[in-house]
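Only one protein chain is missing; all other protein chains are in place.
Labels run A and B following the written order; every chain starts at residue 1.
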Amino acid sequence: MATVTMRNIIKIYGEFVAIKGVDIDVEDGSFVVLVGPSGCGKSTLLRMIAGLETISHGELRIDDKLVNDLPSRDRGIAMVFQSYALYPHMSVSDNLGFGLKISGVNAGEIDRRRDEAAAMLGLDPYMDRRPSQLSGGQRQRVAIGRAMVRDPEVFLFDEPLSNLDAKLRNQTRIEIKRLQRELKATVIFVTHDQVEAMTLADKIVVLQDGRVAQIGSPLDVFERPRNQFVAGFIGAPSMNLLDATVGSDANGPLIRAGGIDVAVPPDRFDLPPEGTPVVLGVRPEDIVPEGHGSRPTLGADFAAKVNFAEMLGNESLLFAHLGDTEIVARMQHPRAVDPDETLNFRIDGSRVHVFDKQTQDTVLR
Amino acid sequence: MSLSKILSGLTLTAFLTAGSVQAQELKLYSDKAEWHPGIAAVTDAAGAAAGTTINVQDLTPTDKYQAFMQTSIASNNVPAFFTWWNGNQLSDLVATGVAADLSPYWDQAIADGDFSAAQRELVSVDGKPYGVLLNVANWVVFYNTKAFEEAGIAAPPTTWDEFIAACDKLKAAGYTPINAPTTGGWMPFIWFSQLVLGTSPDDFVGLTDGTVPYDGATVQNAFKVWGEMYDKGYFTDPREQDDQKFFVDSSAAMFLVGDWHSGTFAAAGMEPGVDFKTFLMPALSPDVEQSVIVEASPIVVSAQALSANADLGKAVQSMMGEQASTDLGTEIQVYNGNLKAPAPNATIEANKEMVASANPRALVRWWEAVPSQIQGDLVASMGAFMFNPTPDQAQKSMAEMQAINADYWANL
């Protein structure tokens, strides 16, 4: 297995700059997820690593070897495509063996590696079928198997789960993670789904508009989003963002938003001077309806009319207004909520985020 | 219903696009679209004489026209009038019984002095005439008067030796002596048949009725002379597609062809009797009788149409009259041989006098005389020799032709 190092990677299409200078380090045997909304450049970056797109500027190293100008086949990578990209005219068996066959591996070795992959992925019963005779999940496994048999330095996955139904997606996600652990593989995985990113990654790279917004462990990215974009992108439903100003009272600093004062721990932020406009970020689970979960010690109470309740079974999402902003709160152990019912909520002041109004960067200490 | 009736019905749906013969509107079918104005003038007058209208329907090229006529006749659907060929082509047609016997009209025309009994023979099968003459052409050698002058040829040749001498002088003067095209694939027979004719007129006739083989002594001689003439560079490039190009651009000095061609030379800017004149092609030796090829195109009348409408006889009479001949001459410079009418141009007039004074043996053209089923195959072998005029090819062509000829007469 190998490391992948990207230094100031840039990709341009004519006048358009798609990737604007990216630095990422992928450690040996780690699972790195590139995540971001569509158009952020994550797939382009992956295709540049695969050698399917040229690198306009910067350095791409695999195991310290500069590979910018190497063709795909010499980079030691394998890729799993969103569409699976199986060879439609070949049997499963031939799909798995194609890469080895053209690189001149002997037949015995091909069979050995193919059988191994097929056994790991449960593909044995399908070896003589053509891709058109397989279900979506089976195709996906063939695509993964095709990557595995080549025993690559780095696995690249380009949104491999997005064509699967929800149940299969969860299963395959777990399977991919298990395989990666077993193979101790270096994986770079592209997705727009932050749940996939959170569950799979050792390290998440959040991309925004061709730039790295934040790199970190899943927990790190979730707990300490570096800016408003990451805060909004990671976590479902999204973090509530409210216009606010900095204030204080006898007990310490507070953030004033939507007509309430949210007390915050004095040592959590580097707050600007009082009166400065900021943005307050509160995750839905940190707005606690009265009687549903423990009452946060530090925080602020408010009452609001519930416009709409989305019941998910194990919890409900409540939509209400705080000041002029629509917010969403998470209700643990839910009960039926009537439309227009007014509830009391408490914001957990110890867990809120504050962002600079201008730079949108966090002021978290 | 018999098989032939079913097939006739099918022929109509599958093959015919033109309408069938109607009682009121009569048609004359022709493949000679370039002669349309002359033929139309003749049919207008003929229609008027019979109290009806006769329209000319052109159908080209010739192979398509023949195919149309064959399918029409095979399905018993014959136009009232149509142009045809004499010789074997005419006897094949007469055998079907669709052509009207025109004896009474020819008797009348001969009595009136319009035509001669000899001319009647041109369109007769077994002594009975089956056509009105549309064109009577003598096959003569056209020559470029200026070229002859430049080459120092005082008078047109009257013997083979003089002819060869003239060729040599023309060659020396920078001319190709003879224009010999292969256009359309049929023209290769011209020099083949002329050289056979010049060797033996009887064998020329024998070739066309199966009594003389295509690899016998006469044909061997004809090919030998033909090859020698090619060796000496007497002939133009056979690959040229415009049959009269080398003659009208004055690069070739002579052109052996029917004298109806005088009209097209005139159209190309050469004045008949001034820029070009004609002479009779001499035989290969003085012992051999002087002969001339006479090409005669008849208009055939449907026996069915004539018996259904007695007035059509008046139309036939009109077509054989002096005015019809004059119309043809004026409109298209074609001469149908009417003795009272003037020749359309100086060349045809001169040829008429030349033939009258030399009194050569008149023979039907090889093309019409030979069975039409094998004419194409035979002429292909002649053409092959023109493209490759070697003794080997001569032997090959003769062997091929004799095989075709023998096969035809054996399986008749």
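Throughout what follows, a contact is a pair of C-beta atoms (placed from the backbone, for glycine too) under 8 Å apart; a residue touches a chain by one contact, two chains touch by 3 or more.
FYI, contacts and distances are computed from a predicted model.
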Listed names "Sugar ABC transporter permease", "Acyl-CoA dehydrogenase", "Tryptophan synthase alpha chain" or "YabP/YqfC family sporulation protein", matching UniProt entry of the absent chain: "Sugar ABC transporter permease"
Among A:78, A:110, A:144 or A:255, the residue in touch with the chain that has been omitted: A:78
Given B:184, B:233, B:286 or B:391, the one touching the chain that is not displayed: B:184
Given A:14, A:88 or A:339, the one touching the chain that is not displayed: A:88
Footprint left on subunit A by the chain that the document does not show: 50-52, 71-73, 77-79, 81, 83-89, 98-99, 102-103, 130, 132, 146, 150, 156
Absent-chain interface as seen on subunit B, which is shown: 2-4, 7-8, 10-11, 13-14, 63-64, 66-67, 70-71, 73-75, 92-93, 95-96, 98, 182-185, 188, 237-241, 372-374, 376-377, 380-384, 386-388, 407
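By definition in this document, only the chains that are shown with their structure count from here on.
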Rounded Å distance, subunit A centre to subunit B centre (Cα mean): 94
